[in-house]
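Note that one protein chain of the assembly has been removed; the remaining protein chains are unaltered in position.
Let's look at chain A:
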Amino acid sequence: MSWGELVGAALLGAERRTPPGGSVEALLDAAAVETVRRRAGLRPAVAARRPEPAPDDPRPPLPPAAARRLALLLTDRPGTGGGGRRGIAPDLAELLPQWLAAANAHGYRAPAERLPDLLDAARARTDLRGRALTLGGPRALWLARLNPDWGFALRGGSGRAAGLPVDGTGEPDEAAVRLRWEEGLFAERSALLRALRRHDPAAARELLAGTWPTERAEDRLMFLDSLREGLSGGDEEFLERALTDRSRNVRVTAAELLSALPGSGLAARMAARARSCVALDRTGEPDRLVVEAPHECDAGMRRDGVVPDPPPGRGERSWWLAQVVEAAPLDCWPEHLGGRTPVRIAALSVADGWAADLHEAWARAAVRQRHAEWARALLGKPSASPAAAPGDPAKLLTVLPEGERAEWVAEFIAAHGLSEAFRVLGVCAVPWAEPLGRAVVDALEIARDAGSYPWSFSGVMGLAERCLDPALADRLAPLAAVPDESEGGSPGAGGYWSEAFQRLVATLRLRATMLRELEPEAGGAPAGGRAAAGPV
(Lines give C-alpha, C1' and ligand atoms only; values in the text may rest on other atoms or scores of the structure.)
Protein backbone atom coordinates (compact mmCIF):
# COMPACT_ATOMS: atom_id res chain seq x y z
CA MET A 1 0.00 0.00 0.00
CA SER A 2 1.52 3.34 -1.02
CA TRP A 3 1.80 6.33 1.28
CA GLY A 4 -0.36 8.33 -1.11
CA GLU A 5 -3.21 5.84 -0.79
CA LEU A 6 -2.96 5.95 3.01
CA VAL A 7 -3.08 9.75 3.07
CA GLY A 8 -6.04 9.73 0.64
CA ALA A 9 -7.96 7.32 2.84
CA ALA A 10 -7.17 9.33 5.97
CA LEU A 11 -8.34 12.58 4.36
CA LEU A 12 -11.60 11.05 3.17
CA GLY A 13 -12.45 9.30 6.45
CA ALA A 14 -13.64 5.78 7.22
CA GLU A 15 -17.28 6.87 7.38
CA ARG A 16 -17.27 7.55 3.63
CA ARG A 17 -15.19 4.63 2.46
CA THR A 18 -13.77 1.55 4.18
CA PRO A 19 -10.07 2.26 4.69
CA PRO A 20 -7.28 -0.07 3.53
CA GLY A 21 -7.00 -2.92 6.01
CA GLY A 22 -10.66 -2.63 6.90
CA SER A 23 -10.52 -0.41 10.01
CA VAL A 24 -9.09 2.87 11.27
CA GLU A 25 -6.88 0.81 13.60
CA ALA A 26 -5.42 -1.02 10.64
CA LEU A 27 -5.02 2.26 8.75
CA LEU A 28 -3.04 3.77 11.65
CA ASP A 29 -0.96 0.60 12.01
CA ALA A 30 -0.09 0.64 8.33
CA ALA A 31 0.64 4.38 8.41
CA ALA A 32 2.96 3.93 11.41
CA VAL A 33 4.92 1.23 9.64
CA GLU A 34 5.08 3.27 6.48
CA THR A 35 6.14 6.46 8.31
CA VAL A 36 9.05 4.76 10.03
CA ARG A 37 9.95 2.92 6.83
CA ARG A 38 10.00 6.18 4.87
CA ARG A 39 12.11 7.94 7.47
CA ALA A 40 14.54 5.08 7.80
CA GLY A 41 14.88 4.93 4.04
CA LEU A 42 15.83 8.57 3.52
CA ARG A 43 18.63 9.12 1.03
CA PRO A 44 20.84 12.11 0.35
CA ALA A 45 19.74 14.54 -2.35
CA VAL A 46 21.79 15.45 -5.40
CA ALA A 47 24.09 18.39 -4.78
CA ALA A 48 23.21 21.70 -6.43
CA ARG A 49 25.86 23.70 -8.27
CA ARG A 50 28.59 24.73 -5.87
CA PRO A 51 29.86 28.28 -5.64
CA GLU A 52 33.47 28.90 -6.62
CA PRO A 53 35.68 28.76 -3.51
CA ALA A 54 36.54 32.13 -1.98
CA PRO A 55 39.97 33.48 -2.95
CA ASP A 56 42.75 33.08 -0.40
CA ASP A 57 43.37 35.84 2.07
CA PRO A 58 47.02 35.68 3.15
CA ARG A 59 46.70 38.32 5.85
CA PRO A 60 47.24 37.17 9.45
CA PRO A 61 44.22 36.52 11.71
CA LEU A 62 43.32 38.82 14.58
CA PRO A 63 44.79 38.07 18.00
CA PRO A 64 42.12 36.18 20.03
CA ALA A 65 41.32 39.07 22.38
CA ALA A 66 40.86 41.42 19.42
CA ALA A 67 38.59 38.90 17.73
CA ARG A 68 36.41 38.81 20.84
CA ARG A 69 36.41 42.60 20.97
CA LEU A 70 35.20 42.76 17.38
CA ALA A 71 32.33 40.38 18.16
CA LEU A 72 31.33 42.64 21.02
CA LEU A 73 31.58 45.85 18.99
CA LEU A 74 29.49 44.31 16.24
CA THR A 75 26.68 43.15 18.50
CA ASP A 76 26.36 46.49 20.29
CA ARG A 77 23.57 48.27 18.52
CA PRO A 78 23.43 52.06 18.94
CA GLY A 79 20.94 53.06 21.61
CA THR A 80 21.21 49.86 23.62
CA GLY A 81 23.25 51.73 26.20
CA GLY A 82 19.98 53.27 27.33
CA GLY A 83 19.06 56.95 27.30
CA GLY A 84 21.16 58.89 24.85
CA ARG A 85 24.47 60.27 26.07
CA ARG A 86 23.83 59.75 29.75
CA GLY A 87 25.44 57.07 31.81
CA ILE A 88 29.04 56.10 32.23
CA ALA A 89 29.40 53.11 29.89
CA PRO A 90 31.32 53.67 26.65
CA ASP A 91 29.34 53.72 23.42
CA LEU A 92 30.83 50.76 21.60
CA ALA A 93 29.18 51.46 18.25
CA GLU A 94 31.03 54.79 18.14
CA LEU A 95 34.33 53.01 18.62
CA LEU A 96 33.83 50.55 15.78
CA PRO A 97 35.18 52.84 12.99
CA GLN A 98 38.33 53.46 15.01
CA TRP A 99 38.76 49.81 15.82
CA LEU A 100 38.40 48.90 12.13
CA ALA A 101 40.95 51.52 11.10
CA ALA A 102 43.44 50.24 13.68
CA ALA A 103 42.91 46.62 12.70
CA ASN A 104 43.38 47.50 9.03
CA ALA A 105 46.54 49.42 9.84
CA HIS A 106 47.92 46.17 11.28
CA GLY A 107 46.90 44.36 8.10
CA TYR A 108 44.70 41.75 9.75
CA ARG A 109 41.88 39.83 8.13
CA ALA A 110 38.46 39.49 9.76
CA PRO A 111 37.54 36.19 11.44
CA ALA A 112 35.44 34.33 8.85
CA GLU A 113 32.58 33.71 11.28
CA ARG A 114 32.17 37.46 11.85
CA LEU A 115 31.76 38.31 8.16
CA PRO A 116 27.94 38.18 8.19
CA ASP A 117 27.85 40.58 11.17
CA LEU A 118 30.46 42.79 9.55
CA LEU A 119 28.50 42.95 6.30
CA ASP A 120 25.27 43.67 8.19
CA ALA A 121 26.96 46.50 10.07
CA ALA A 122 28.41 47.92 6.86
CA ARG A 123 24.99 47.69 5.25
CA ALA A 124 23.41 49.71 8.05
CA ARG A 125 26.20 52.28 8.39
CA THR A 126 27.77 53.79 5.29
CA ASP A 127 30.49 55.38 7.44
CA LEU A 128 31.80 51.87 8.14
CA ARG A 129 31.65 50.47 4.64
CA GLY A 130 35.12 51.10 3.27
CA ARG A 131 36.91 49.95 6.40
CA ALA A 132 34.59 47.01 7.06
CA LEU A 133 35.04 45.73 3.51
CA THR A 134 38.79 46.18 3.72
CA LEU A 135 38.91 44.07 6.88
CA GLY A 136 36.49 41.57 5.33
CA GLY A 137 38.74 41.17 2.32
CA PRO A 138 38.05 38.90 -0.64
CA ARG A 139 35.97 36.48 1.41
CA ALA A 140 33.50 39.22 2.34
CA LEU A 141 33.01 40.01 -1.34
CA TRP A 142 32.67 36.31 -2.08
CA LEU A 143 29.95 36.02 0.56
CA ALA A 144 28.22 39.17 -0.66
CA ARG A 145 27.87 37.65 -4.12
CA LEU A 146 25.66 34.93 -2.60
CA ASN A 147 23.33 37.28 -0.71
CA PRO A 148 21.44 40.13 -2.40
CA ASP A 149 21.16 41.87 1.00
CA TRP A 150 24.88 42.55 0.77
CA GLY A 151 24.84 43.69 -2.85
CA PHE A 152 26.14 47.10 -1.75
CA ALA A 153 29.55 45.49 -1.25
CA LEU A 154 29.78 44.78 -4.98
CA ARG A 155 28.64 48.23 -6.06
CA GLY A 156 30.09 51.68 -5.59
CA GLY A 157 33.61 52.76 -4.83
CA SER A 158 33.79 51.08 -1.45
CA GLY A 159 34.86 47.72 -2.83
CA ARG A 160 38.51 48.27 -2.12
CA ALA A 161 39.00 44.86 -0.69
CA ALA A 162 40.08 42.93 -3.76
CA GLY A 163 43.82 42.88 -4.16
CA LEU A 164 46.04 43.00 -7.17
CA PRO A 165 46.65 39.61 -8.78
CA VAL A 166 50.37 38.92 -8.55
CA ASP A 167 52.69 36.38 -10.13
CA GLY A 168 55.35 34.30 -8.40
CA THR A 169 57.74 37.23 -7.96
CA GLY A 170 55.14 39.46 -6.34
CA GLU A 171 54.80 41.64 -9.43
CA PRO A 172 51.34 42.23 -10.96
CA ASP A 173 50.31 39.36 -13.21
CA GLU A 174 49.54 41.23 -16.40
CA ALA A 175 47.35 38.57 -17.96
CA ALA A 176 45.30 38.16 -14.78
CA VAL A 177 44.99 41.93 -14.40
CA ARG A 178 43.76 42.28 -17.96
CA LEU A 179 41.30 39.39 -17.56
CA ARG A 180 39.79 40.85 -14.40
CA TRP A 181 39.68 44.31 -15.97
CA GLU A 182 37.80 42.96 -18.96
CA GLU A 183 35.48 40.51 -17.23
CA GLY A 184 35.15 41.66 -13.61
CA LEU A 185 32.20 43.24 -11.86
CA PHE A 186 32.35 47.00 -11.50
CA ALA A 187 33.52 46.84 -7.87
CA GLU A 188 36.28 44.41 -8.77
CA ARG A 189 37.44 46.55 -11.70
CA SER A 190 37.34 49.67 -9.58
CA ALA A 191 39.34 47.99 -6.80
CA LEU A 192 41.79 46.63 -9.36
CA LEU A 193 42.34 50.05 -10.90
CA ARG A 194 42.98 51.64 -7.50
CA ALA A 195 45.36 48.88 -6.45
CA LEU A 196 47.28 49.09 -9.72
CA ARG A 197 47.36 52.88 -9.53
CA ARG A 198 49.02 52.62 -6.15
CA HIS A 199 51.57 50.17 -7.51
CA ASP A 200 52.27 51.62 -10.97
CA PRO A 201 50.36 54.83 -11.84
CA ALA A 202 51.23 54.77 -15.54
CA ALA A 203 50.17 51.14 -15.99
CA ALA A 204 46.82 51.93 -14.35
CA ARG A 205 46.27 54.89 -16.66
CA GLU A 206 47.11 52.81 -19.72
CA LEU A 207 44.75 50.04 -18.61
CA LEU A 208 41.97 52.61 -18.32
CA ALA A 209 42.84 54.29 -21.62
CA GLY A 210 42.60 50.93 -23.40
CA THR A 211 38.87 50.55 -22.78
CA TRP A 212 37.98 54.21 -22.18
CA PRO A 213 35.69 54.82 -25.19
CA THR A 214 33.57 51.75 -24.41
CA GLU A 215 32.93 52.50 -20.70
CA ARG A 216 29.61 53.88 -19.52
CA ALA A 217 29.60 57.56 -18.51
CA GLU A 218 29.07 56.91 -14.77
CA ASP A 219 31.83 54.29 -14.81
CA ARG A 220 34.18 56.69 -16.65
CA LEU A 221 33.57 59.21 -13.90
CA MET A 222 34.38 56.72 -11.12
CA PHE A 223 37.46 55.40 -12.92
CA LEU A 224 38.71 58.90 -13.63
CA ASP A 225 38.37 59.67 -9.96
CA SER A 226 40.82 56.90 -9.13
CA LEU A 227 43.57 58.85 -10.97
CA ARG A 228 43.47 61.39 -8.13
CA GLU A 229 45.94 59.20 -6.30
CA GLY A 230 49.44 59.38 -7.76
CA LEU A 231 48.51 62.20 -10.15
CA SER A 232 51.49 63.40 -12.22
CA GLY A 233 52.48 65.16 -15.41
CA GLY A 234 52.33 61.81 -17.19
CA ASP A 235 48.55 61.88 -16.86
CA GLU A 236 48.16 65.23 -18.56
CA GLU A 237 47.73 64.01 -22.12
CA PHE A 238 45.04 61.53 -21.12
CA LEU A 239 43.22 64.13 -19.04
CA GLU A 240 43.43 66.74 -21.83
CA ARG A 241 41.62 64.29 -24.09
CA ALA A 242 38.98 63.73 -21.41
CA LEU A 243 38.27 67.48 -21.50
CA THR A 244 36.28 66.81 -24.69
CA ASP A 245 34.35 63.89 -23.20
CA ARG A 246 30.66 63.48 -24.00
CA SER A 247 29.76 63.62 -20.31
CA ARG A 248 29.90 66.98 -18.58
CA ASN A 249 30.72 65.44 -15.20
CA VAL A 250 33.69 63.66 -16.75
CA ARG A 251 34.87 66.92 -18.36
CA VAL A 252 34.60 68.84 -15.08
CA THR A 253 36.46 66.15 -13.16
CA ALA A 254 39.22 66.01 -15.78
CA ALA A 255 39.60 69.80 -15.58
CA GLU A 256 39.73 69.63 -11.80
CA LEU A 257 42.48 67.03 -11.91
CA LEU A 258 44.47 69.05 -14.47
CA SER A 259 44.20 72.19 -12.37
CA ALA A 260 45.78 70.26 -9.50
CA LEU A 261 48.82 69.75 -11.77
CA PRO A 262 50.51 73.16 -11.57
CA GLY A 263 52.65 72.44 -14.64
CA SER A 264 49.79 71.42 -16.91
CA GLY A 265 48.67 73.33 -19.97
CA LEU A 266 45.27 73.83 -18.41
CA ALA A 267 46.86 75.32 -15.27
CA ALA A 268 48.85 77.72 -17.45
CA ARG A 269 45.74 78.77 -19.40
CA MET A 270 43.84 79.33 -16.17
CA ALA A 271 46.77 81.29 -14.72
CA ALA A 272 46.70 83.63 -17.74
CA ARG A 273 42.93 84.12 -17.35
CA ALA A 274 43.20 84.69 -13.62
CA ARG A 275 46.03 87.17 -13.97
CA SER A 276 44.00 89.18 -16.45
CA CYS A 277 41.24 89.46 -13.88
CA VAL A 278 43.23 90.35 -10.76
CA ALA A 279 45.93 93.06 -10.61
CA LEU A 280 47.57 95.63 -8.32
CA ASP A 281 45.89 99.01 -8.41
CA ARG A 282 48.35 101.07 -10.49
CA THR A 283 46.31 104.24 -10.47
CA GLY A 284 44.94 104.70 -7.01
CA GLU A 285 46.10 103.28 -3.70
CA PRO A 286 49.35 101.33 -3.94
CA ASP A 287 48.54 98.30 -1.67
CA ARG A 288 45.22 97.43 -3.17
CA LEU A 289 43.95 94.81 -5.60
CA VAL A 290 41.51 95.55 -8.36
CA VAL A 291 39.33 92.79 -9.82
CA GLU A 292 37.85 92.68 -13.27
CA ALA A 293 35.71 89.55 -13.47
CA PRO A 294 35.41 87.80 -16.87
CA HIS A 295 32.78 89.32 -19.16
CA GLU A 296 31.93 86.04 -20.87
CA CYS A 297 32.45 82.34 -20.52
CA ASP A 298 34.00 81.60 -23.90
CA ALA A 299 34.46 78.24 -25.60
CA GLY A 300 38.02 77.94 -24.31
CA MET A 301 36.90 78.40 -20.71
CA ARG A 302 34.14 75.88 -21.17
CA ARG A 303 36.53 73.36 -22.62
CA ASP A 304 38.74 73.87 -19.58
CA GLY A 305 35.89 72.92 -17.29
CA VAL A 306 34.39 76.28 -16.34
CA VAL A 307 30.69 75.75 -15.75
CA PRO A 308 28.85 78.62 -17.45
CA ASP A 309 25.57 78.60 -15.50
CA PRO A 310 25.79 79.93 -11.93
CA PRO A 311 23.80 78.39 -9.11
CA PRO A 312 20.67 80.33 -8.11
CA GLY A 313 21.37 83.60 -6.35
CA ARG A 314 24.87 84.05 -7.68
CA GLY A 315 26.00 86.49 -10.37
CA GLU A 316 27.46 85.05 -13.58
CA ARG A 317 30.68 87.02 -13.55
CA SER A 318 31.57 86.34 -9.93
CA TRP A 319 30.81 82.64 -10.59
CA TRP A 320 33.22 82.54 -13.53
CA LEU A 321 35.87 84.49 -11.61
CA ALA A 322 35.66 82.06 -8.71
CA GLN A 323 36.17 79.06 -10.99
CA VAL A 324 39.06 80.62 -12.88
CA VAL A 325 40.93 81.67 -9.71
CA GLU A 326 40.26 78.33 -8.06
CA ALA A 327 41.74 76.45 -11.03
CA ALA A 328 44.77 78.71 -11.46
CA PRO A 329 48.00 77.53 -9.80
CA LEU A 330 48.58 79.55 -6.62
CA ASP A 331 52.25 79.89 -7.43
CA CYS A 332 51.37 82.27 -10.27
CA TRP A 333 50.39 85.04 -7.84
CA PRO A 334 53.54 86.22 -6.00
CA GLU A 335 55.37 87.16 -9.21
CA HIS A 336 52.26 88.79 -10.68
CA LEU A 337 51.66 90.82 -7.51
CA GLY A 338 55.00 92.44 -7.00
CA GLY A 339 56.87 89.58 -5.38
CA ARG A 340 54.67 89.54 -2.28
CA THR A 341 54.39 86.41 -0.14
CA PRO A 342 51.00 84.68 0.21
CA VAL A 343 50.63 86.18 3.70
CA ARG A 344 51.07 89.69 2.33
CA ILE A 345 48.83 89.01 -0.67
CA ALA A 346 46.06 87.79 1.62
CA ALA A 347 46.45 90.98 3.65
CA LEU A 348 46.00 93.31 0.64
CA SER A 349 42.78 95.24 0.52
CA VAL A 350 40.52 94.56 -2.46
CA ALA A 351 38.56 97.19 -4.36
CA ASP A 352 34.82 97.18 -4.94
CA GLY A 353 33.91 94.45 -2.42
CA TRP A 354 35.55 91.58 -4.31
CA ALA A 355 37.59 90.49 -1.26
CA ALA A 356 35.23 87.75 -0.09
CA ASP A 357 34.94 86.15 -3.57
CA LEU A 358 38.66 86.29 -4.18
CA HIS A 359 39.73 84.93 -0.80
CA GLU A 360 37.15 82.17 -0.97
CA ALA A 361 38.45 81.10 -4.40
CA TRP A 362 42.03 81.12 -3.15
CA ALA A 363 41.00 79.03 -0.15
CA ARG A 364 39.44 76.43 -2.44
CA ALA A 365 42.54 76.47 -4.63
CA ALA A 366 44.75 75.92 -1.57
CA VAL A 367 42.70 72.86 -0.63
CA ARG A 368 42.65 71.50 -4.17
CA GLN A 369 46.38 72.03 -4.71
CA ARG A 370 47.30 70.99 -1.14
CA HIS A 371 49.23 74.26 -0.85
CA ALA A 372 50.30 74.57 2.80
CA GLU A 373 51.81 78.07 2.56
CA TRP A 374 48.63 79.52 1.08
CA ALA A 375 46.43 77.60 3.49
CA ARG A 376 48.42 79.03 6.38
CA ALA A 377 48.15 82.54 4.96
CA LEU A 378 44.40 82.31 4.47
CA LEU A 379 43.70 80.67 7.83
CA GLY A 380 45.34 83.56 9.63
CA LYS A 381 45.93 83.59 13.35
CA PRO A 382 43.80 81.14 15.35
CA SER A 383 43.03 83.90 17.82
CA ALA A 384 41.37 86.05 15.13
CA SER A 385 37.59 86.02 14.91
CA PRO A 386 36.42 82.82 13.16
CA ALA A 387 33.83 84.81 11.20
CA ALA A 388 36.58 86.63 9.26
CA ALA A 389 38.24 83.51 7.82
CA PRO A 390 37.62 82.82 4.13
CA GLY A 391 36.35 79.47 2.92
CA ASP A 392 36.12 76.56 5.29
CA PRO A 393 38.81 76.61 8.02
CA ALA A 394 38.33 72.87 8.62
CA LYS A 395 39.20 72.13 4.99
CA LEU A 396 42.15 74.53 4.95
CA LEU A 397 43.47 72.83 8.07
CA THR A 398 43.60 69.48 6.30
CA VAL A 399 46.33 70.93 4.07
CA LEU A 400 48.63 71.66 7.03
CA PRO A 401 50.94 69.07 8.60
CA GLU A 402 49.31 67.19 11.52
CA GLY A 403 51.34 68.83 14.27
CA GLU A 404 50.70 72.33 13.02
CA ARG A 405 47.02 71.56 12.60
CA ALA A 406 46.73 70.42 16.22
CA GLU A 407 48.56 73.51 17.47
CA TRP A 408 46.34 75.82 15.45
CA VAL A 409 43.19 74.21 16.79
CA ALA A 410 44.55 74.21 20.34
CA GLU A 411 45.13 77.97 20.14
CA PHE A 412 41.74 78.41 18.53
CA ILE A 413 40.06 76.64 21.45
CA ALA A 414 42.08 78.62 23.98
CA ALA A 415 40.87 81.82 22.35
CA HIS A 416 37.26 80.98 21.46
CA GLY A 417 36.23 78.05 23.69
CA LEU A 418 34.52 74.89 22.51
CA SER A 419 31.29 76.09 20.99
CA GLU A 420 32.84 76.82 17.56
CA ALA A 421 35.44 74.08 17.72
CA PHE A 422 33.50 71.01 16.59
CA ARG A 423 34.31 71.22 12.87
CA VAL A 424 37.98 72.06 13.23
CA LEU A 425 38.43 69.33 15.86
CA GLY A 426 36.99 66.83 13.43
CA VAL A 427 39.91 67.15 11.00
CA CYS A 428 42.65 66.65 13.58
CA ALA A 429 44.64 63.41 13.61
CA VAL A 430 43.66 60.78 16.17
CA PRO A 431 44.81 60.49 18.90
CA TRP A 432 44.87 64.22 19.47
CA ALA A 433 48.37 65.60 19.97
CA GLU A 434 49.37 66.82 23.43
CA PRO A 435 48.70 70.59 23.15
CA LEU A 436 45.32 69.98 21.57
CA GLY A 437 44.23 67.37 24.11
CA ARG A 438 45.23 69.67 26.94
CA ALA A 439 43.34 72.58 25.39
CA VAL A 440 40.15 70.49 25.09
CA VAL A 441 40.40 69.18 28.65
CA ASP A 442 41.07 72.68 29.98
CA ALA A 443 38.09 74.04 28.09
CA LEU A 444 35.85 71.27 29.44
CA GLU A 445 37.01 71.97 32.95
CA ILE A 446 36.30 75.67 32.50
CA ALA A 447 32.83 74.83 31.22
CA ARG A 448 32.23 72.62 34.24
CA ASP A 449 33.42 75.28 36.67
CA ALA A 450 31.12 77.77 34.97
CA GLY A 451 28.24 75.55 36.05
CA SER A 452 26.69 74.84 32.66
CA TYR A 453 25.29 71.44 31.70
CA PRO A 454 27.61 68.96 30.01
CA TRP A 455 25.22 68.18 27.17
CA SER A 456 25.80 71.67 25.78
CA PHE A 457 29.18 70.18 24.87
CA SER A 458 28.02 66.67 24.04
CA GLY A 459 29.36 66.88 20.47
CA VAL A 460 32.86 67.76 21.64
CA MET A 461 32.59 65.33 24.55
CA GLY A 462 31.77 62.52 22.11
CA LEU A 463 34.70 63.52 19.91
CA ALA A 464 36.97 63.64 22.95
CA GLU A 465 35.93 60.11 23.91
CA ARG A 466 36.99 58.88 20.50
CA CYS A 467 40.00 61.14 19.85
CA LEU A 468 41.79 62.06 23.09
CA ASP A 469 45.02 60.23 23.70
CA PRO A 470 44.18 57.29 26.00
CA ALA A 471 47.29 58.15 28.01
CA LEU A 472 45.37 61.16 29.38
CA ALA A 473 42.92 58.89 31.25
CA ASP A 474 44.84 59.03 34.54
CA ARG A 475 45.06 62.80 34.45
CA LEU A 476 41.34 63.06 33.77
CA ALA A 477 40.26 60.67 36.50
CA PRO A 478 40.21 63.33 39.27
CA LEU A 479 37.74 65.37 37.18
CA ALA A 480 35.25 62.51 37.49
CA ALA A 481 34.68 63.37 41.15
CA VAL A 482 31.42 65.18 41.87
CA PRO A 483 32.32 68.88 42.29
CA ASP A 484 30.74 71.23 44.82
CA GLU A 485 27.69 73.08 43.53
CA SER A 486 28.87 76.49 42.40
CA GLU A 487 27.04 79.76 42.96
CA GLY A 488 24.80 80.49 40.01
CA GLY A 489 25.54 77.11 38.39
CA SER A 490 22.78 74.96 36.92
CA PRO A 491 21.20 72.67 39.52
CA GLY A 492 22.66 69.19 39.53
CA ALA A 493 25.19 70.01 36.79
CA GLY A 494 28.04 68.74 38.96
CA GLY A 495 26.63 65.23 39.04
CA TYR A 496 26.12 65.18 35.30
CA TRP A 497 29.66 66.42 34.73
CA SER A 498 30.95 63.68 36.99
CA GLU A 499 29.07 61.14 34.88
CA ALA A 500 30.31 62.67 31.65
CA PHE A 501 33.93 62.57 32.83
CA GLN A 502 33.53 59.01 34.14
CA ARG A 503 32.31 58.02 30.75
CA LEU A 504 35.19 59.86 29.10
CA VAL A 505 37.73 58.13 31.33
CA ALA A 506 36.09 54.72 30.85
CA THR A 507 36.08 55.17 27.07
CA LEU A 508 39.72 56.23 27.00
CA ARG A 509 40.72 53.18 29.07
CA LEU A 510 38.68 50.94 26.81
CA ARG A 511 40.36 52.41 23.74
CA ALA A 512 43.76 51.78 25.25
CA THR A 513 42.77 48.16 25.92
CA MET A 514 41.33 47.81 22.41
CA LEU A 515 44.51 49.06 20.78
CA ARG A 516 46.69 46.89 23.00
CA GLU A 517 44.65 43.84 22.04
CA LEU A 518 45.45 44.50 18.40
CA GLU A 519 49.20 44.39 19.04
CA PRO A 520 50.48 41.07 17.67
CA GLU A 521 52.62 40.47 20.80
CA ALA A 522 49.83 41.07 23.27
CA GLY A 523 47.48 38.72 21.51
CA GLY A 524 50.15 36.08 21.10
CA ALA A 525 49.64 35.91 17.33
CA PRO A 526 52.71 35.78 15.12
CA ALA A 527 53.55 39.06 13.45
CA GLY A 528 54.55 37.22 10.27
CA GLY A 529 52.94 38.31 7.04
CA ARG A 530 52.24 41.78 8.27
CA ALA A 531 54.58 43.37 5.74
CA ALA A 532 53.29 41.06 3.03
CA ALA A 533 49.69 42.02 3.74
CA GLY A 534 50.06 44.37 0.80
CA PRO A 535 47.12 45.53 -1.25
CA VAL A 536 44.05 45.91 0.87
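Quick note on the criterion: a contact is a pair of C-beta atoms (placed from the backbone, for glycine too) under 8 Å apart; a residue touches a chain by one contact, two chains touch by 3 or more; residues count from 1.
What we mean here is this: contacts and distances are computed from a predicted model.
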| remark: Per UniProt, and picking from "TldD/PmbA family protein", "SWIM zinc finger family protein", "GltA2" or "Ubiquinol-cytochrome C reductase iron-sulfur subunit", the hidden chain is "SWIM zinc finger family protein"
| remark: Only one of A:A71, A:L280 or A:A414 touches the unshown chain, namely A:A71
| remark: Where chain A meets the chain that is not shown, the residues are 3, 6-7, 10-16, 19, 24-25, 27-29, 31-32, 34-36, 38-54, 64-65, 68, 71-72, 74-76, 87-90, 92, 112-117, 120, 139, 142-143, 146-147, 473, 499, 502, 505-506, 509-510, 513, 517
